[in-house]
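Omission of a single protein chain aside, the complex is shown with its protein chains in their original locations.
Chain nomenclature is as follows: A and B, assigned in order of appearance, with residue numbering initiated at 1 for each chain independently.
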Amino acid sequence: MSATKVRRLGTDSPPSRASKLLQNRWAGLAGLLVALLAPFVDATPYALSVMTSAAIAVMLAAGLNIVVGYCGLLDLGYVAFFAVGAYTSGVLATRLELPLLATVPAVIVVTVVAGIVIGAPTLRLRSDYLAIVTLGFGEIIRITANNLDVTGGPSGIYGIPHLVEGPVAFYYLTVVVVSLAVLGAARLGRSRLGRAWRFVREDEDAAEAMGVHTYRVKLAAYVAGAVWGGLAGVLFAAHLSAISPGSFTFLSSALVLMAVVLGGMGSTPGVVVGAVVISVLPEILRDLADYRFFLFGVLLIAFMLLRPQGLWPARSKEVP
Amino acid sequence: MTQLIWNGLFVGSFYALVALGYSMVYGIIKLLNFAHGDLYMLGAFAGFAILGAVGGVSSAMALPLLLAVLLATMVVTGLAGVTLERIAYRPLRRAPRLSLLITAVGASFALEYGMRAVAGADPRVYPVRLGGTSFEVLGARITPQQLVLIGVAVLLMAGLNLLVTRTREGRAMRAIALDPRTSALMGIDVNAVISRAFFVGSALAGAAGVMAGAYYGKIDFMMGFLIGLKAFTAAVIGGIGNIPGTMLGGLLLGLLESFGTFWLGGEWRDVFAFGVLILFLTVRPTGLLGERVTERV
Partner (left out) sequence: MSLLSVDDLRLSFGGLVAIDGLSFSVGEAEIVSVIGPNGAGKTSAFNCVTGFYRPTSGRITLRGRDLPGLRPSAIAGLGVARTFQNLRLFGELSVLDNVRAGSHLWLRQSVLDALLHTPRYRRSERECTEQAHHWLDFVGLRGDRYGQARALPYGEQRRTEIARALARRPDLLLLDEPAAGLNHGEKAEMLDLIRRIQALGVAIVLIEHDMGLVMEVSERVVVLNFGREIADGRPEDVRRDPAVIEAYLGGDPAVLEESAPEETVLEEQTAGQDSAGKGDSAKADSAGGDAHA
């Protein structure tokens, strides 16, 4: 089992070779190939489950990267959107007996609304206030899910239907969806909007002076992040077929943030690697279970002090 | 009614005590010390460890002992705060704000789960509890221990206020808050002053931790998370960076929560508190007593 993981991580080459690989699409295709071949190496239910979770984590990291990496807004309650997506599809699928796929449009609408509701009042605030407020929102969503009847209270929702039959098929579906999500996020990052996000991150006043409506641009980042998180929530609900408030604590938000920071804020290959590391490492280091979150905390500090650009940094030089 | 007010003021004084450290550090270096709530937790555990080392005592000696432990704990958490600043925050003072915030989140994580690794995940029972029979004032049941704890909190806050407004040290802090570079040019040792501010703020949080342990009787490694959020809320309500404002904010949040719980039910208490936070940040981000500064480019 662990051998598989090590090999998977190994193929995500070290940063020294990264810049060369980045100049073409091979890095992305290689990553996809690894993900597609992984079940041939080990297809035990446990391994598949871990790999599916890792893929979902990649999608979350890609979404949070839009907010934190591109736009420079620290969101400490990102898992709120994950929860909104999972609960929306879970509630609709179980109460109205809809197929899970049919809930996706509703999930998109609800997460967009959630992104606006959370973002609109808070995005005018200073960046550090925003961090705490998003954390507060994350807790509000979780506590609300815990207290309401429609969400099943503390025990949550059971018997959520699958998207496709069988864990292997679901794994491949997840890989396809997540790949598209990662590609989409990367393409947004290279567009007019994506540049505007980076201008806001670098200097809000200068961005305004160049005609960037900073508030709207930030809201767009927030909404995009919300949709990515919400759709990942649908995959999550389908994967586990049961969801409860316990899956959406601050800890989960912090882990996604960890993945983004570890991999490299603003770097697509970086956050993919970061998310895989964060979700697979604890499986390898089972013996250290007591210390792993402590280690994550220390790593977070160490990275900010010693390597703020992450394992696989966003390129600082443009390729002509 | 009076009971609700009393409960609110009592809880509020805890919030105020923790919020002061938040507010002070924020006021001086504009850093939101995310790990501040965890220093409160650290204080509770440090007090627990010291009490354990001292061994059992008769209940008559409980109060003086507790006060001694309180002081010792304040030194411990104060030093912890100084160390934290030295290792994790100082090197990043000129880095983008995002890095500093992420570091603070990391510090919070490390403290919480470090404590979990050391002390375990299960709650610990505090070895000393203050006794005494309750009495009624205007229809509110008040216990002597509550009075003692509020007395200590008021004393600490008054002391802090004196420190900031009346002493050389306080003047240096306020100067750095306004302009660190000019302060350095004027001969103020900026690093030393910031260190001492962290010491004082962390010591107050530690004191609140011991008091909470002695009052509620149970402590656990996550106890600082929620109170950190609440303390931030209190600071924002009163006007972050403003000492009397922060105290007021703490008491006010305590009252709001007390009434909110009464109206909405206990399970919505935290939602209510965060709702208040968001409301304040959108409507009056400078807080009740914060000055309205014209933002300049």
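Everything below uses one rule, namely that a contact is a pair of C-beta atoms (placed from the backbone, for glycine too) under 8 Å apart; a residue touches a chain by one contact, two chains touch by 3 or more.
Here the structure is a predicted model, which is why all the values come from computation and not from measurement.
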Residue among A:43, A:101 or A:125 that touches the chain left out of view:
A:125
Among A:194, A:264 or A:310, residue touching the chain not depicted:
A:194
Tell me, which residues in chain A touch the chain that this view leaves out?
123-127, 184, 187-188, 190-196, 198-199, 202-215, 316-320
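The rule is short, and it goes like this: only the chains that are shown with their structure count from here on.
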Starting from the mean Cα coordinates of chain A and chain B, work out the distance between those two points in Å.
33
Touching chain B in the complex, chain A uses residues 68, 72, 74, 76, 121-122, 124-129, 131-133, 135-137, 139-140, 143-144, 146-147, 205, 250, 254, 257, 261, 265, 290-294, 296-301, 304-305, 308
Using the touch definition from the top, list the residues of chain B that touch chain A in their complex.
30-32, 34, 87-88, 91-92, 95-103, 105-114, 116-117, 225, 229, 232-233, 236, 267-268, 270-271, 274-275, 277-278, 281-282, 285, 297
